[in-house]
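One chain of protein is taken out of this complex; the other chains stay put.
Here the chain labels run A and B in written order, and each chain numbers its own residues starting at 1.
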Amino acid sequence: MLRYLLGRIAGALTVVVVVSVVTFAIFQLAPRLTGANMAFYYTGKSTSEAQAAAVAQKFGFDKPLPEQYWTFMSGIVAGRDLSDGVTEVRCPAPCLGYSFRQNRPVLEMIGEAFPVTLGLTLGAAVLWLLFGVAAGVLSAVRRGSVFDRLATAVALIGVSVPEFFTGMLLIYLLTSGPAWLRLYPDGINYVPLTEDPVGWFAAMVPPWTCLALLFAALYARLTRATMLETLSEDYVRTAWAKGLPPRTVVGRHGLRAVLPPIVTLVGLDVGALLGGVVLVETLFSFPGLGRLAYRAITSQDLPVIMGVTIVGALLIVCANLIVDLLYGVLDPRVRNAR
Amino acid sequence: MRLLISAGAVVATLVTAGCSASADKDNGGDAAGFDAARKGVVNASDATGGTLRLGGTSDCDSWDPAATYNGFCWNMQRLMTRTLVASPGYGDPARTMKPGELVPDLATALGESNADKTVWTYKLRPGVKFSSGAAITSTDIKYGFQRMWATDVISGGPAGYFLCLLDTCDGEGNPAYQGPYKDKTGGLARIETPDPQTIVFKLTSSFADFDYLMALPATAPVPKAADTGGTYTRKVTASGPFVMSEYTPGQGVTWTRNPHWSQDTDEVRRPKVDKVTLTLLSNPDDLDARLKNGSLDLSAGGGVQPTFQSEILNTASLKANADNPVSGFVGLFAIFPTAPSLDNVHCRRAIAYALDKRDLLVQSGGSFGGDFAATLLPPAVPGHDTKANAYPSGADWTGDLDKAKHELVECGKPDGFDTVMAYTNSGSDPQIFASVQAALKRVGITVTGKQQDESVYYGSYIGAPANVKQQQLGIAAIGWAPDYPSGNGFLSLLVDGARIQDEGTTNYVSVNDDVLNGLIKRATTAPLVEQAGIFQELDKQTMERAIYIPYFYQKFLLYRNPRLTNVDLRADLGSYDLVNLGVSDGK
Partner (left out) sequence: MPVETTPPADPLLSVRDLRVQFPTDDGLVRAVDGLSFDVAPGEIVGVVGESGSGKSVTGQAILGLLRRTRARVTGEIRFDGRDLVTAPEAELRRLRGAELAMVFQDPLSALHPYYTVGSQVSEAYRVHNRVSKRAARERAVQMLDRVGIPEPHRRYGAYPHEFSGGMRQRVMIAMALVCTPRLLIADEPTTALDVTVQAQILELLGDLRDEFGSAVLLVTHDLGVVAETCDSVVVMYAGQCVEQAGVEDLFARPQAPYTWGLLGSMPRVDRDRRDRLAPIGGQPPSLLAIPPGCAFEPRCGYHEEVPESRCVDERPALVHDGQGRAVRCHLTAGQRLTLRPVAP
């Protein structure tokens, strides 16, 4: 198991390195291919060619790409010394780069944004797991019932209605809808958990709902299908034959078998969302990783885009690793096969 | 020396105010209703206290006055920074607002210049202070300028206006001075500060509307002791009535009153509120929802979204709180004489006549999103001629096909010709291209399209004459807006023969015409009062040559909270004068 674990971690690290190379290449090569001067992505639009050249030299854009990559990667490990023109700035390890647009280390910005995304994702995951799995199980157990049909219809709507629609609807109803629904007359504004836990929770509920609606629908469908399959398994028939009450048969024998695929999916979904819930964060103006990335893209702040991409990839790789390990815990057949 | 506008960053600065269309006899009065603020002052009141709650969809490119180049940020700079001169304070019903007017702000009078407009002198008002409590001296003004030369640290602002105007540049346009961070010895000898109250600018060439440059927020004073270089954006030392007390990048700003600002020293600003907040929302529809429910007072960034726009226009109670001013932005086409067939002016005119301006307006946002344009200079710039229309597009603005065909005959191409149109991938440009293509097809002109990414479009695509020739470009869609309300900052850039360069030219059509050049030269030394006439003539001459064809003046639909007082958009102001707004409920 330990050897397997080390192998997996080494594999994950390789993926991260590959992702960093690809990201670096894309963001460094793309401007070259379109003929735009890299320096302009770091400075303003009134920059003259000569000034751009000076900036390029200062930031090392004239050096060979591998050398730039090496500087970037060694910065992650050892930190870098940078200058904002007036004072020397130490970007301590792990230095993911420095935004010259905002004159801040990228990691600092990511560090501020990540808790927002983490809160959004985990809260939403709890919601969608609770509702999605419960609805899926009930649907499967009462297949063909009114509840099942209703849940299937709702899930279909949930899956097909885009997040920005439910998000906008929520915002509209809660901030300027009918008076009895206007629970957020001052708008839905993010408050840090550390500042005001109650306010944080209140602000989180609408985006959680928005995210969870989509995923709950997906998970309800998945759970229902897997549960139906499971309930027709021989070992469930065995459980009935033992004289177990329905609660135990469904809850213990049925649900247990549905867990691995759900856990796998949760891991991957949460991992992907942690990299930035772009749409929901932008809709609700929450200062998470997604909005950070979105802002960086619209303002062409390359170091931030690269930083967020690499962190996002790292999170997905971590999520994959955790899912693999969890799978070993959840499925004894997999565990022993190793 | 121009400002290109993308869909996201639209410019409507206070300084773009002014026009020749003073049809509305503007005088004060509480004429609440649709467009009321364009006709008079809405809710004139002396009530003080409360918070002005602004909303925006994107953070400023920088809050450093020298590093921002965004109209809505320039507008907000007026809350916290002062300049030598400024546009007058809006919101006073007793005062008649004149288009394009400038008044002294930190200075005691407008600039005094020598005969050839190369030396400009300003005297500072006594008793003006920074938010730190220190007195504002001519050294601080100069230091504010010096920072702009440190282009590796302070970038993104309108430094291009100043670098070679106030310093000697080499052949490549690089100034000798390196800025205060690299050059600790002083430098920038062309700005003299003989005493703390006097500042003298000795220009490298004549510049008649220098006062307009002195109204740009980039010229605001910066105390050297408080300069933090690239991070100055996070802690700006205020000279105006409000000081940034809280700033979270991307999320919002709070300004509170600057205790060291004194009303006695300021004739422009009459602040009413105690606090101004800016809430940044990445979702523009959320912003509209908050405007509608009154939790925000104004959008700092311009017009409302289409959904809310139609709601406003169809709801009388909402419409009464909306204004629909022109923004200053002009949509136009460059017609390149370098292209086959288009070397003949009649072929260019055929295009001008054949355009369907009605459809182009629809594609650009409809009648509340803009007006038909017949001259290059927009209503906000002195020299705009409301009556001129060199190429009438017929009564319904859909094009005059008979005249177009006639011009084609004159051109020797009665059956039309083929040409290529360049356009960007942003905003409604692709639809604009389709409209032009369909309209010109009606007279036999076949247009094929070449789409380019906006980031390289103006600089190296249509801004490089060699490329224009090589691609055989005949038409290019251009978005154009003045940085300040003068033809010099708008029209001269397009037609000045001295501005033809290999890359990044703004004289896209490479016109080098003695008549046009002569008018431009006259404008550089003519007194301000003559400027409007000169530029009106330049506009007319340019239109005659059919090298640029305007099609639309952008308009914003702005929504104001009914509780706001002293709301004023007279004299074609494109956005509200934030610093003088008050709230009636004191909250």
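The working rule: a contact is a pair of C-beta atoms (placed from the backbone, for glycine too) under 8 Å apart; a residue touches a chain by one contact, two chains touch by 3 or more.
Predicted model only: the values in this text are computed from it and were never measured.
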Out of all the chains shown, which come into contact with the hidden one? A
By the document's definition of touch, the residue of A:L170, A:L218, A:A239 or A:A296 touching the omitted chain is A:A239
Specify the residue from the set A:A257, A:L289 or A:A319 that touches the hidden chain. A:A257
Can you list, in ascending order, the chain A residues touching the missing chain? 233-235, 237-245, 248, 253, 256-257, 330-333, 336
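One rule holds for everything that comes next: only the chains that are shown with their structure count from here on.
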Distance from the CA centroid of chain A to that of chain B, rounded to the nearest Å? 40
Looking at the complex, which residues from chain A come into contact with chain B? 34-36, 40, 43-51, 54-55, 58, 84-87, 100, 102-104, 167-168, 171-172, 175-176, 182, 185-190, 281-285, 287, 291-292, 294-295, 298-300
Within their complex, chain B touches chain A through residues 4, 8, 58-59, 61, 67, 69, 150-160, 172-174, 181, 227-231, 233-234, 248-251, 279-283, 285-286, 289-290, 292-293, 295-296, 453, 455-456, 460, 503
